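Just one protein chain is left out here, and the rest sit where they should.
Chain lettering (A, B and C) follows the sequence in which the chains are written, and residue indices restart at 1 in each chain.
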Amino acid sequence: MADRLLSAVEADVRAATQAAQRLRQAYGFDDVALVPGSVTIDPDDVETSWQLGPYRLALPILAAAMDGVVSPRFAAALGRLGGLAVLNLEGLQTRYDDPEAVLAEIAQAPKEEATALLQKVYQAPIRAELIGRRLEEIRASGALAVGSVTPARAEQFAPLCVEAGAAAIVVQSTVTTARYRSRRGWQLDFARFCRQQPIPVIVGNTVTFAATLELMEAGASAILVGVGPGAACTSREVLGIGVPQITATMDCAAARDTYYERSGRYVPIITDGGMRTGGDICKAFAAGADAVMIGSPFAQCAEAPGQGNHWGMATPHGALPRGTRIKVGVTTTLERLLFGPTSRTDGTENLIGALRTCMGVCGAETIRDMHCVEIVLAPAIKTEGKRWQLAGAL
Amino acid sequence: MADRLLSAVEADVRAATQAAQRLRQAYGFDDVALVPGSVTIDPDDVETSWQLGPYRLALPILAAAMDGVVSPRFAAALGRLGGLAVLNLEGLQTRYDDPEAVLAEIAQAPKEEATALLQKVYQAPIRAELIGRRLEEIRASGALAVGSVTPARAEQFAPLCVEAGAAAIVVQSTVTTARYRSRRGWQLDFARFCRQQPIPVIVGNTVTFAATLELMEAGASAILVGVGPGAACTSREVLGIGVPQITATMDCAAARDTYYERSGRYVPIITDGGMRTGGDICKAFAAGADAVMIGSPFAQCAEAPGQGNHWGMATPHGALPRGTRIKVGVTTTLERLLFGPTSRTDGTENLIGALRTCMGVCGAETIRDMHCVEIVLAPAIKTEGKRWQLAGAL
Amino acid sequence: MADRLLSAVEADVRAATQAAQRLRQAYGFDDVALVPGSVTIDPDDVETSWQLGPYRLALPILAAAMDGVVSPRFAAALGRLGGLAVLNLEGLQTRYDDPEAVLAEIAQAPKEEATALLQKVYQAPIRAELIGRRLEEIRASGALAVGSVTPARAEQFAPLCVEAGAAAIVVQSTVTTARYRSRRGWQLDFARFCRQQPIPVIVGNTVTFAATLELMEAGASAILVGVGPGAACTSREVLGIGVPQITATMDCAAARDTYYERSGRYVPIITDGGMRTGGDICKAFAAGADAVMIGSPFAQCAEAPGQGNHWGMATPHGALPRGTRIKVGVTTTLERLLFGPTSRTDGTENLIGALRTCMGVCGAETIRDMHCVEIVLAPAIKTEGKRWQLAGAL
Partner (left out) sequence: MADRLLSAVEADVRAATQAAQRLRQAYGFDDVALVPGSVTIDPDDVETSWQLGPYRLALPILAAAMDGVVSPRFAAALGRLGGLAVLNLEGLQTRYDDPEAVLAEIAQAPKEEATALLQKVYQAPIRAELIGRRLEEIRASGALAVGSVTPARAEQFAPLCVEAGAAAIVVQSTVTTARYRSRRGWQLDFARFCRQQPIPVIVGNTVTFAATLELMEAGASAILVGVGPGAACTSREVLGIGVPQITATMDCAAARDTYYERSGRYVPIITDGGMRTGGDICKAFAAGADAVMIGSPFAQCAEAPGQGNHWGMATPHGALPRGTRIKVGVTTTLERLLFGPTSRTDGTENLIGALRTCMGVCGAETIRDMHCVEIVLAPAIKTEGKRWQLAGAL
């Protein structure tokens, strides 16, 4: 036995060393909790604004560029409240003169036909003239107009955005890097692209220190953070790819800080996806986010174009669809979602109220103070009842 | 691939180092178990008393200042048995001449109207004269009279407590620190406040070493430990904030020991919230608690004013309520809860009997000996059956 | 923020260091798996026997001293097959002339009356003359007669066991240490007791290195390992006490090896409780067990006196009962349980066949070779289906 054990231990040490180099633990929203500070602040005194290029935005919350979430009308409403909506420029709004009709059709389709219908309606071509028209509809409301395009179409559509008076442009795909290789020859030169735009370019998504740093060096004005964030995420099941959001945000925030030390330019990072409650959002800021982008909570608002339905841009993919149409229901309004009042006790309404209270309890006067809040690993179990938990008086 | 991998590893090391500084693992009751000692003691010989200022209390268990738990009558009953009840001085007892009527109304309200009703009944003003009256009702029974106030009203109500012969005063909010900042100018100077009171001041809640140390330095006579303790706690969902109780208790106990070394004054810490069974309570003491404060188990006693209902002080909050009215049922009496006998085998009755047996098995003669008991990480799974587990003869 | 963060980090480091000294991770059967060896052995060639004092026993499996498991008749049957049964000398067999009648009454009692009935029937006094009679019934069958007593009655009953020709005596309580303190003056001097007995003394239960070492130094011939082993164990819920069995076994095995180095006397350790399948048993041996003691699997045999019912000695406790009567059903026979054949694929039959196969695959010729098998942390999820897992051909 002895020599066998010895060689087994030798092998283990070798293997364990190798493994340790690669198998880092990653954490998501449900794995952590925030620790109150030694100083507490009146929630009325905290400051939630953030900076995107030349713009100071009152609320650090963006609406995701998804067709069930953002329409020009929704963007106007969110803008009025201090937030920022991103319109999907390769979706239904730029394929149809009357997207409302298509949205209604999607909303009414039976569950089993939803994916097929989505595949069909997204086969209509994108019409360049509608890009400008939709952005102008947003501008007309007084809100900042921001649209999103994929890297493949960024060079084609960016001029149309600028022409329409867009405040910024989002270049987004599941995973975007500063370096893309294809034998078909095409590749977007991000550095050149960012240099050419007279408006801020927001790029994403990414989850790593290295890729974030490269995109910042290429000139991005903000970075979207998030790839397959959730434990039950389809990117994880289908591709095996994904990084839980707390770790992704911390890593990308480290790149932001490194880049800021090197260059003096502070490029905000926007945690995108996986947040459902005020608690999740507060945790994203503690992990280092300058702003957050959410989809589903907005999709549940009366103002959302999806009429209680929600789907991703990978859903209509012909050969390898990921995600599906989800009935989230119309359960709130934009105003109640952001500012309450609410009678719900699960954190799904009054997101800004929750953020302000959290900042007060943690002694953070600004969003950047939130980056210093202590985080502990404290798994949340989403179980009903069993243990009664009552919050004390505040 | 090689340079890519290298820079990825470099980035990881950087990020992992940063993360390690912040992401400490925290533990709750269900994560740990106690290890028997090398000496065992006759349970009849252990000593469960603890010291609060000038008072020696027989049982290290307090009843939480919640309206469904403590009324003057309940305080009297618990005092007779050796425990200590804290009356909420900003709740129904000080807003209504006849709180029983309001309590009955709450108990009878349908589930869907409960939160709205709570919001309504808590809008009645607090009447200063009722503070003294309720505390005197408790004193009349021979029990120690202790009431709780929020920091904002501490200076206003403390004199009334002293005048009414209170044994101690509790200043409590979800998170209380020695330093609170508000542009509106107000702030409670804890050091001055504690100096001014002729009776012990119990302050809470807190969960960190630093905040506990500051509150002890400010003159607190005892500290309440516990913020968002549970994995399913509403503070966690709504605000993202919370520290599991074993870790919170260990950290605050370390502050107590540090402060004791520095000052020679021993300030007890009281673990507040999240305990449901005798096992949970035993674990709190092993983690360093000098006493524990519980709510739900008392709310289930026939003597409790809630008539089987339980709610927290954050429930009636207008804009961001946390927690709700919970039907816990009337399932036991104070005496059976504390001393048995019981036919239940889930640890929810005979809490003191369980504590004494645990102390005997762990070889701890006193509560402070319990602080030295070895704790292991041994997750409890609250599943039914599957594995039959039978305790041996003791 | 800066100084606040600094002091928070300082506090954390302090607290984390303290915590690390105490919060060791403990592991149970479901947390680990065994790793095949670099040599494999024909299962027909492995040797499963172990040594208890002067006796060589063919099978390293004992039946627990529980009234639903072991009667004289059961002990005879298990002895014939090579195992060892321990009779509870403070249970029904020594309180009643006709224990079968009482056992039948327990088996037929409705669920809600079971605990009360158990409390009642255990109030009959222990009759000294029945101790000898039962042990002689076992001896008459040719099997080794072994009975168990509690420490409090060890000195009184041990002579009766010796007189009746017992092969060994078990002194067992939930937690047994070499040092017990009581103001009532009584304490069993284990060293003197062991010296006085002409037969091996098996002592338990314990879970720590230190307590095991002391009991071995006091002269124990074997140690029973296991206190509150299971995640859902009643000792854990009621008292907070318990150590998962893999860790308990490893710690006590380390004490055995240390004692063997010091003294030259090899004292076997017997892992007691928490095992349900062949896999669990194999893991116990890999963790360092020389033998295992099981209850529930035997309670399910046609030969068991409980007629498909099972309860622990803490169940009839008047003030703080732990555990209850459990209907385990009569699902197998002793022979099938130990040697198969079986058509079950969940590891609950053919325990010895499983052990032999495991030893072969791990390259262990003897039980003591099993102590060197590599163990990995590989949580078992007891879920149905979802992932199809098919074992390959052997």
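In this text, a residue touches a chain if its C-beta (ideal position, glycine included) is under 8 Å from a C-beta of that chain, and two chains touch if they have at least 3 such contacts.
Source: prediction; values computed, not measured.
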Residue of C:35, C:81, C:117 or C:191 touching the missing chain in the full complex: C:35
Touch with the omitted chain, as defined above, among A:197, A:235, A:332 or A:350: A:235
Residue among A:28, A:79 or A:347 that touches the chain left out of view: A:28
Sole residue of C:64, C:241, C:337 or C:354 that reaches the chain not shown, by the stated touch rule: C:354
Residue of C:58, C:162, C:199 or C:254 touching the missing chain in the full complex: C:254
Residue ranges of chain A at the interface with the undisplayed chain: 4, 7-12, 14-16, 18-19, 22-26, 28, 66, 90, 115-116, 150, 172-184, 205-208, 210-211, 214, 227-244, 247, 273-274, 276, 295-296, 310-315, 317-324, 326, 328, 382
Residues of chain C in contact with the chain not shown: 21, 24, 27, 32-42, 44-45, 208-210, 213, 247, 250-251, 254-255, 258, 277-283, 286, 340-347, 350, 353-354, 357-358, 361-363, 374-384, 386-394
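Following the convention adopted for this analysis, only the chains that are shown with their structure count from here on.
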Turn needed to bring chain B onto chain C - CA fit, degrees, nearest 5: 90
Approximate Å spacing (C-alpha centroids) for the pair chain B, chain C: 38
Length of the line joining the C-alpha centres of chain A and chain C, rounded to whole Å: 53
Residues of chain B touching at least two other chains: 24, 208, 210, 247, 382
